[in-house]
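For this view, one protein chain was removed and the others were kept in their places.
The block that comes next holds subunit A.
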Amino acid sequence: MLEQLLIFTRGGLILWTCKEIGNALKGSPIDTLIRSCLLEERSGEVSFNYGAYTLKWTFHNDLGLVFVAVYQKILQLLYVDDLLSMVKQSFSEIYDPKRMRYDDFDETFRQLRVEAEARAEEMKRTKQVVKPLNGVKKQGQVSKEETKKSNGEKKDDEGKVSSVSNGNHKMEDDVANGKENSADNNNSVGVDVSKLAKLRSKGVRGRGGLRKADSIGSNKGSSKVEPPKKATKKNRVWDDAAAAPKQEEKLDFTDEHGDNGHVDVVAAADQGESMMDKEEVFSSDSESEDDDEPISDEKPEAKKKGWFSSVFQSITGKANLERTDLEPALKALKERLMTKNVAEEIAEKLCESVEASLEGKKLASFTRISSTVQGAMEEALIRILTPRRSIDIMRDVHAAKEQRRPYVVVFVGVNGVGKSTNLAKVAYWLQQHKVSVMMAACDTFRSGAVEQLRTHARRLQIPIFEKGYEKDPAVVAKEAIQEATRNGSDVVLVDTAGRMQDNEPLMRALSKLINLNKPDLVLFVGEALVGNDAVDQLSKFNQKLSDLSTSGSTRLIDGILLTKFDTIDDKVGAALSMVYISGAPVMFVGCGQSYTDLKKLNVKAIVKTLLK
């Protein structure tokens, strides 16, 4: 049963609610929908889940109205989409900007609902007749797909036909129309069988790695065993398969006596102001209003007629934007975004969201469709890249100082993105603002990681807490924080080892570190060169952190540090992909390899570069 149906303006005033179903909603689903979906440019999605409810919505972009239907998640009502579109149609006829009450709509709504329910019943009946015929032909998996797809999707018929012809492996193509739930389930169903063997073998090693939690760091969980190349090199034992005592030799190569005096005590590195504090000087080149290339994909014959009518329409400005009008412009925009290194999935979702917000809107006079679309996309991009919460680290540090505890920052990321280098840059910046910093070397796996940090610490003249290699990073971090509390450091910067996002034991170790130490800021370090993998990295990191979190408080990624920004000229799309998929703001941008090369993200400049 429908729980509630609301009509409100984009400015926030509720115009009409269904009074028949007067159930009060638990929590605030509408506000959450607006904040985490519509304002996050995910309006192209099909539905939104909140607690026990599912919400579906539709826009009337011309009048600036939003129609939202709320119903119980467990019920799969088929008529909601239908009902919403009919309600939209009939309400827009009686809508008047001056009127605030629409009590006469109650009657109309009741009729519409009865109609919609009746139609849904009929459709269900006809579908049940067709079902047994198809069920014989399909394999077992596809029947699962059907039940998942019957969440009110109207493309069921299409999906059935194509899936019969394609078979298991091609299911990803069928569900490429934004049906996320079914897509994820299908993928997992499809690949389960093939990857089962691999998972089984991984599982053993993973569990084994956990049993021995202290000495052998869990970093080595599933890495490959190196065959002995020379006689002098011995096999590394990765798990407790054969943990004979003789093999527990010292693999810790840290030099006990410190460096042999080769290192000259460098004077404190003072390379001037960090770029965080410098004003951004970017040349404001003349923005060309016109598109660079006209949409040359279209056929030339249709182009002539289309051009004349579009020019006429752009002058009179009366046309209502239809999906077909928007498609070519959006397609061109998506291509342009993808050439700027935005992940394909993200570009697709963004275009859907912009389409949802423009459909049905009246074109202003003297504007072309392409410029309207560009304007809407620009607004959407600025909205996504504007941080959702304050990114004032200095303020947070001061707040933590008042509470007499150190402010803990943990740097996480995959291999080779620049965590240690950027950690040193952040330390330099903080030091310039008279904040006492301490480094914690919790990368106990990579050879030379501790020495690297030690060198940075010596150059910056800040204390470093290290325990060498082969130690449990979570314990090292805990002790580092205690040490910082003791000697009154304001900030503790924790360096961790790089790890791939689908490496289960390493991700478990990371979440153990975070759960144990409860840092103030979890900073994901990502390089700007990454392409479509950014989406995978961030979503898997967040998922693992939330799955493996204990004690109720789930810590996800709080901020992003974008590195190697100087190596990309104008292909700045990775920033957009990362921010969109995780919702975390970009707090720093690393743009070089010396201490001063750290700056803030300039939202307007990035949006301009993306849309150039």
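Here are some notes:
Definition applied: contacts are C-beta pairs under 8 Å (C-beta built on N, C-alpha and C of every residue); 3 or more make two chains touch, one makes a residue touch a chain; residues count from 1.
Convention: contacts and distances are computed from a predicted model.
This complex has a chain not shown, and the name its UniProt record holds, of "GPI transamidase-like protein", "Nucleolar complex protein 4 homolog isoform X1", "Serine palmitoyltransferase 1" or "Signal recognition particle receptor subunit beta", is "Signal recognition particle receptor subunit beta". Contact with the chain not shown here comes from a single listed residue; of A:Phe8, A:Tyr407 or A:Phe541, that residue is A:Phe8.
Set against the missing chain, the residues A:Lys73, A:Lys127 or A:Arg388 yield one that touches it, A:Arg388. Residue in contact with the omitted chain (choice from A:Met100, A:Ala118 or A:Met500): A:Met100. On the side of subunit A, the interface with the absent chain consists of residues 6, 8, 10-17, 30-31, 34-35, 38-40, 64, 66, 100-101, 273, 277-280, 382-384, 386-390, 392, 394-395, 397-399, 433-434, 600, using the contact rule stated above.
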